[in-house]
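In this view, the complex is presented without one of its protein chains, the others remaining in place.
Take a look at subunit A:
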Amino acid sequence: MSADHSRDPCPVVILSDFGGAFAMGVIGGCVWHGIKGFRNSPMGERHLGAVSAIKARAPVVGGNFGVWGGLFSTFDCAVKAVRKREDPWNAIIAGLFTGGSLAIRGGWRHTRNSAIMCGCLLGVMEGVGLMFQRYAAWQAKPMAPPLPEPQQATPLGA
């Protein structure tokens, strides 16, 4: 069965984003907790310490990343479906909802602050992405080929 390319990739993209974010978290968690476990273990036990830290903590980091990615993608698809428009506001609104949802256990103040922080962060990322795109487009702008130098007229009888 081939994918239908005539429509927006939502909602299948939610699963792929969840998996991608989980994998990214696990890989990052392995590096982070591997180094941390290695450094915090006594001499002679460092290898074992690093492996134990990775086994204990890397799946947790992966899970946290995965939940963030999955929620963000879900909200992004929902906002896109409601607004029927593709622009940076989708990610900002989805970021607001994601930040708020993940902080819901911390009380209303924490929820509000996290939602605003996450929305702003997503806004900055979108802005930087757009800036880079414009810069790349400016660098790759079509250039007119240089004109040949006009031939100097030779004086008669020279």
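Points worth noting:
Just so we're on the same page, a residue touches a chain if its C-beta (ideal position, glycine included) is under 8 Å from a C-beta of that chain, and two chains touch if they have at least 3 such contacts; residues count from 1.
We take it that contacts and distances are computed from a predicted model.
The complex includes a chain that is not drawn, and of the options "DNA-directed RNA polymerase RpoA/D/Rpb3-type domain-containing protein", "Programmed cell death protein 6", "KLTH0H01606p" or "Proteasome subunit alpha type" the UniProt name matching it is "KLTH0H01606p". Touching residues on subunit A toward the chain that is not drawn are 3-4, 6-14, 16-17, 20-21, 69, 72-74, 76-78, 80-81, 84-88, 91, 94, 101, 104-110, 122, 125-126, 129-130, 133.
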